[in-house]
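On to chain A.
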Amino acid sequence: MNIIILVITVSMLVIAAFYVVWADSFFTVLAASSMVSVGLVLLFVLLRAPDVALTEAVVGVALTGVIYALTLAKIDLWKINDNDDNNDVSQSKQ
Partner candidate 1 sequence: MQRWTTILFLTGLSIVLFAIITPLVLGQSPMLVGKLINASAVNDTGAANLVTAVVLAYRGLDTLGELAILFTAATAIGIILGTTDKTQTTSSPTAGFIVATAAKVLFPLLLVFALYIILHGHLTPGGGFQGGAVLAAAFFLLTLADSGNNIKHKVTQVIEALAGTAFIVLGLVSFALQGVFLQPWLDKGELGSLFSAGSLPLLYLALGLKVGAELANLLSSLANVEK
Partner candidate 2 sequence: MQDSLILLVVLPLLLAFLLPVIARYLGNLSGLTGSLLLLFNILLLANAWNSVGYSPKVILLGGFAAPLGIVFYIDKLNMLFAILTTIIALLLWPCRTHNTDVREYVLWLLLLAGCYGVILSGDLFNIYVFYELLAVASYGLVTLPATGASYIAGFRYLMISALGSAFALLGIALIYSFTGSVNIAHLAQIIPDHLHHIWGYSAALLLIIGFGVKAELFPVNFWVAEVYSHADKRVTALLAGVVSKIAVLIILRFIILLFPWQDIFNFLLLLGIIGVIVGEFAAFYAQDLLRLLAFSSIAQSGLVIIAFACATEAGIMAGIALAIHHLLLKPALFLLASHCDRSINDLAGLAKSSPWASALFVILALSLLGVPPLPGFWAKLLLLQSLMAEQYLLLLVLVLLATIVEAAYLFRLFMLFYQRQEMPEQKRITIQGQELYPVITLSGILLLGLFFLPLFMDSLREIAMQTSNIEAYINTVLGKVQHIGEGNI
């Protein structure tokens, strides 16, 4: 049973991690990287490290994402209200 959960968690983590590289908009990138952190939290809980899981949950899932979003907003790459085109990673590089 534990092994199954472990496998599901790890595969979710890996898929989310690949999606971080593949995603097109910064919004998706942040969501996916928070997803990686969620996977890590589950993993830490399964490995019986509640302290580390708690830290990862607060810092990895919540604060890191917020800090990235604020930083992107500061350099004008974070526009939720606009069309999706403006959020495109490849476009903003040009």
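The candidates came about this way: all candidates are chains of the complex that A comes from, given by their letters.
We adopt the following convention: a contact is a pair of C-beta atoms (placed from the backbone, for glycine too) under 8 Å apart; a residue touches a chain by one contact, two chains touch by 3 or more; residues count from 1.
These numbers come from a predicted model, not from an experiment.
Only one option in 1 or 2 touches chain A in this complex, and it is number 1.
Remark: chain A residues 18, 21-22, 47, 50-51, 54-55, 58-59, 62-63, 66-67, 70-71, 74, 76, 81 touch candidate 1 in the complex.
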